[in-house]
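Excluded from the complex is one protein chain; the other protein chains are retained at their positions.
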Amino acid sequence: MTSGSRLTCGPGSDPAEDNTLTTRHSILRLLALLPLVVGCADYQAEFVNDERVAALETTSSVAATNLTNSLNTHFGTPNALVAWGALPIEFGEISGTVLSATGNSLRVSLESDPPTALNHVAVVLETKTPQNRMASSYDADTRILTLTEQEAAPAVTPGTPLRLIGHKLQAGRRLYMRHCMHCHGVTGDGNGPTARYIRNHRFNPLPRDYRRGLFKFTSTKNGFYAARRDDLRRTIKQGLAGTYMPSFLLLEPDELDAIIEFVRFLAMRGEIERRLLTHLAPLMPTDDGNPPRDLQSLEKELAVDTFNEALADAASLVAENWTSAEDPENLVIPTTARLPDDEKSRLKGRNLFISTKINCAKCHGEGGRGNGGFLKDIQKNPETQQNYPTPGLRDAWHKMIQPRNLTSGIYRGGRRPLDVYRRVTAGIKATPMAGFATVPETDRWHIVNYVLSIPIDGAFFDEHGHQYHGGDDSHADHDHPHDHEADKSDDKPDDKPDDKPDDKPDDKPETTQPKSAKDKK
Amino acid sequence: MSRIFWCLFFTVWPIIAIVVCAISPAMDWAFPGNREAATPLGQRIDDLFYLITGIVTVTFIGTMGALSYVLWKGSKNEDEKAWFSHGSHNLEVIWTIVPAGVLLFIALYQIDVWAIYRVRDHENRDVGPRPSHLVAEVTARQFEWRIRYPKPGTKFTTYKQIKAWLAKPHEGDVYAVNKLFVHLNRETLIYLKSADVQHAFFVPDLRVKQDAMPGQSIDIWFTVNKSGKFNLTCAELCGWGHYKMRGEVEAVEDLEAKVKELKDLQDYDGVTPPGTVPAGASEEATP
Partner (left out) sequence: MSTLNPAAAAHDDHHGHHELSFIRKYVFSTDHKMIAVQFLITTLLMLMLGGSLALGVRWQLAWPWQNMPVFGQMFGSEGGQISPEFYTMLFTMHATVMIFLVIIPILAGAFGNFLIPLMIGADDMAFPTLNMLSYWFMWPAIFFFGLSFYFGGAAAGWTSYPLLSALPEAAPGSGHAQNMWLVAVTFIGVSSMMGSVNYMTTIINMRAPGMTLFRMPLTIWSMFITAILQAFALPVLTAAGFMMLFDRAQLGGALEGIHTSFFVPSGIVVNNAAPTVGGGQALLWQHLFWFYSHPAVYIMLLPAMGMVSDMLAAMCRKPIFGYKPMAYSLAAIAGLGFIVWGHHMFTSGMNPALGMTFMVSTIMIALPSAIKTFNWIGTIWGGKIRFNTVTLNCIAFVSQFVVGGLSGIYMAAVPVDIYIHDTYFIVAHFHYVLFGATLFGVFGAIQFWFPKMFGRMMSERLGKIHFFLTFVGFNGTFFPMHLLGVAGMPRRYADPYIHPYLEHLMPMNQFITVCAIVMGLAQLILLYNWFSSIFWGTESGRNPWNANGVEWIAPSPPPHGNFEEIPIVYRGPYEYSSPLVEGRDYLMQTEYLPPPGSDDSGDAADDQPADDQPADDQPADDQPAEDADDES
C-alpha cells in the first residue's frame, strides 16, 4: 500500500502490538451527531461479529481479541466510524485553509460548505507532521470550526491547509440506518429484524449479506466478485423486481452516493473479517470440539507474529478487488450491436436454449419455467465438497434458490437487452448461473432475443417456427400455410361478444410502429 | 370563582380551536402543494371542502356559543329550583328541519362531483374517460409501484383492447418503477392493479385516491392542469413497508415523446451507435 507519515492509532483500542498501518490518510474517528431535542443518544448499534468468532474465542482468546480489536481500530463502531485510508472508499473530504486558531476553535476557509450535520468529523491539519483533531461543529456564517473540548487547537500558522474527512460516510450511515438497516442489519449481514419476515417462503431471497463482498447483479466479468458503484446504484434505484428489495428511485443522487459508500464500507469490513478468520482457521476447534494440537505455537505464529501481515494482505486484496471492479476493462460490454429481434433469431435462440452444448433448459426447463431436471440432483457444497442434504440449487450463502422463471417477465438484474446479455455472458455471481463468455457473441444475442420474447410469445418454438403451448409437438406434423396474417383481423366490430380467450385478442390496437417482428413476413 | 374559571375554560377552548384552524394555511398545515389542487376535479373537491368548512364553522360557533351561554347562566342561577321544562315541541321541529335542510343541501351538492370522479358512462362518450386516454397500468406491490406503459404510438379505441392489453405483457411495453409520467392538460386514464395485497394509489396534490384490490383492474382518470412533480404514496396498510412506498407522478406536455425516451433507454444494448440513443443513456440504471 502507500507509504506516508506514520500515525498512532485512534483512541480506545489497545492491541497487543503496534497495529498501525501506514497510509496517506490518517486513521480517524467519526462520531455521528446527537440528533434531537429529546436528548436520546444516537442509534445504539453495535457491529455484530461473524458467528465463527465465538467459536474461536473458546480456543484462543488472544486470536479473537486481536481480530475484534483490529476491526474496531480500522472500522470503528457504528457511532464512531473510522476512515481507513487503505480502502477505496470515498469518505467525503473537504479541503481548506486555516485562517486563525484560538482556544479550541479554528477559523477556516473551506472549498465548499460541509453539510449541516457536521459533527465530530475528523480534521487533518497538514502541518509538517500532520495532526489530527475532531470537529464538533461548524458555523457557516462565522466560519468557525469548533473542535471537541478535549482537544485544543494546535498552534498552526495561518494558511496551513486542512482537510475535513468523513462526512459522506457519516451521512451514508445515517441514511442506511433509516432506510436499509431493518432488513440488512447494522453489520450488513442481512439479518435485520425484518429479515425474518422475508425468510418465510423457501425460495424468497433473503436480504443480501454484504460480508462476503458478493453481489449477484453486477456488470463485471466473471472472476471479479466485487460490484461496481454503478451496479449498486442500479439495484438501489430500480430495486430487484420480484423480491422485497424495493426501488429507492426518489432518493437524491448525493444520498444514493453516500449509501453506496457505506454499503461498500460494510462489505469490506465483512470481507476483511472473513479473510482474517481464514488466516486464523487452524486455531478453530476441531470437529469434535477440542482445541487443535500445537495450539500454543500456532497461536503465536498466526495470531501474533504474522497477524499484521495477514491484515495488510487482506486489506490490499480487498481493495484491489473493489478497485479493479471499477476498471472499465472489466466491464461486460458487447462488441456488436444486438442482432435484429426477428423470428429467425429467436428460433436460433430457442435451439441454443435446448441444445446440449449450452443447455439452458437443464435448469430453466424446457418451457423456461425454472423447473429443469437439474433441480432433482443433489449438489455439492463448493466450500466443503460435501453433498447438500436435499436436491436443488443453492447460492453461495447455502440458501436454496430456484432458476428464474423466464415466462414471468420479471428480470431481477434489469430488462434491457444489455442486462440480459450480461446475465448470459457473465452469469449471476454467487449462484450456479454460470456465464457463457466463450459462446460466440452472435449466439448469445440470439439467446437474448429468445429469452426476451418468452413472456410475450411463449417459450415453445418448433423447428418450423410455430408456437405451441408446451409439451405438445403435434404441430410439427400438420401442413398449413405459413400465413399467420389470415388469423388475425383488425377490423372486427367492437361489440363482438367477449368470449374469446384473452391470449388471442381479436382486435389489436392501432399502432404507428411496425407490428411485432413475428408478423413481418 | 371556579364558576368563572370553568365557564371560561369551555369558551376558550373552542376559540383556540378556531384560531388554530384559521392560521393553518399560513403555517402550512393545510392542503399540500400551495394549497391548490392540480386537477380541475381536485379544485372542485377543495371547493366542497371549503363549503363544508364554512357550514361546520357556523355550526360550531353556534353550538359552542350556546353551550357557553347556558353554562354561564346556569351556574349563576341562585334560585331554589331550575326551569322545570320537559322540552319544546317547536324547538324540536326547528332544530330537526333546519339541520335536515342543510344536510340535504350538502348531499345534493356533492353528487355531481362524485359522478364526474367515478362514474363512467359507456354510452355517453363525453362523460368520463375514453379508451384513447390510456396512459399506463400501475401495479402496486409490496413495497413499490411497478408501471407499464403500452408501446409508444399505440392508440386504444375500445375498452376490450385495453382489457386485452392489461391481461399480459405485450411487445414494446415500457416498464418503469415508482415514477409515473402522465399527460399535462389532457385526460389521463390509468389502470390500477395489485400484485399481492391491498394498496391504495394516493396522490395528494391531485386529490386522487383509489384502493388497489388484488384480482381487479380499477380505472382511475384525472386531468392534471398544473405542471410539476407530485408525491405518490400508499394509503392502505399493506405490511411493514407501507410507509416506504414513495413514488412520484410527473405531468409532461409530450407524454409520447417521454415514453419513447424511456423505451430507448430500455432497449439499450450497450453498443448501439450514438444518435440512436438519447444523450442520457449510460451504463447506469434505467430511469
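Note that the chains take the letters A and B in the order they are written out, and that residue 1 is the start of every chain.
Note that in this section a contact is a pair of C-beta atoms (placed from the backbone, for glycine too) under 8 Å apart; a residue touches a chain by one contact, two chains touch by 3 or more.
As the structure is a prediction and not an experimental result, all values here were calculated from the model.
Contact with the undisplayed chain is limited, among B:133, B:170 or B:207, to B:207.
Checked against the full complex, the candidates B:166, B:195, B:252 or B:271 give a single residue touching the omitted chain, namely B:195. Interface note for the absent chain: among B:31, B:181, B:221 or B:268, the touching residue is B:31. Considering the complete assembly, chain A touches the hidden chain via residues 35-38, 40-41, 43-45, 78, 177-179, 181-182, 185-186, 192-194, 196-201, 203-205, 242-244.
Where chain B meets the omitted chain, the residues involved are 1-3, 6, 10, 13-14, 17, 20-21, 24, 28-33, 41, 44-45, 48-49, 52, 55-56, 59-60, 63-64, 66-67, 70-71, 73-75, 77, 79-88, 91-92, 95-96, 99-100, 103-104, 106-107, 110-111, 113-114, 117-119, 142, 195-198, 200, 202, 204-205, 207-211, 213-216, 218, 231, 233-244, 246.
The rule is simple: only the chains that are shown with their structure count from here on.
Chain A and chain B have centres, each the mean of its CA atoms, that are 38 Å apart. Across the complex, chain B is touched by residues 179, 194, 197, 219, 230, 233-234, 237-239, 241, 244, 246-247, 249-250, 331, 333-338, 409, 414-418, 421, 455-457, 494, 498, 502-503, 505, 507-513, 516-517 of chain A. Of all residues in chain B, only 142-144, 146, 150-158, 160-161, 163-165, 167-172, 175, 177-179, 240-241, 244-248, 265-273, 283-286 touch chain A in the complex they form.
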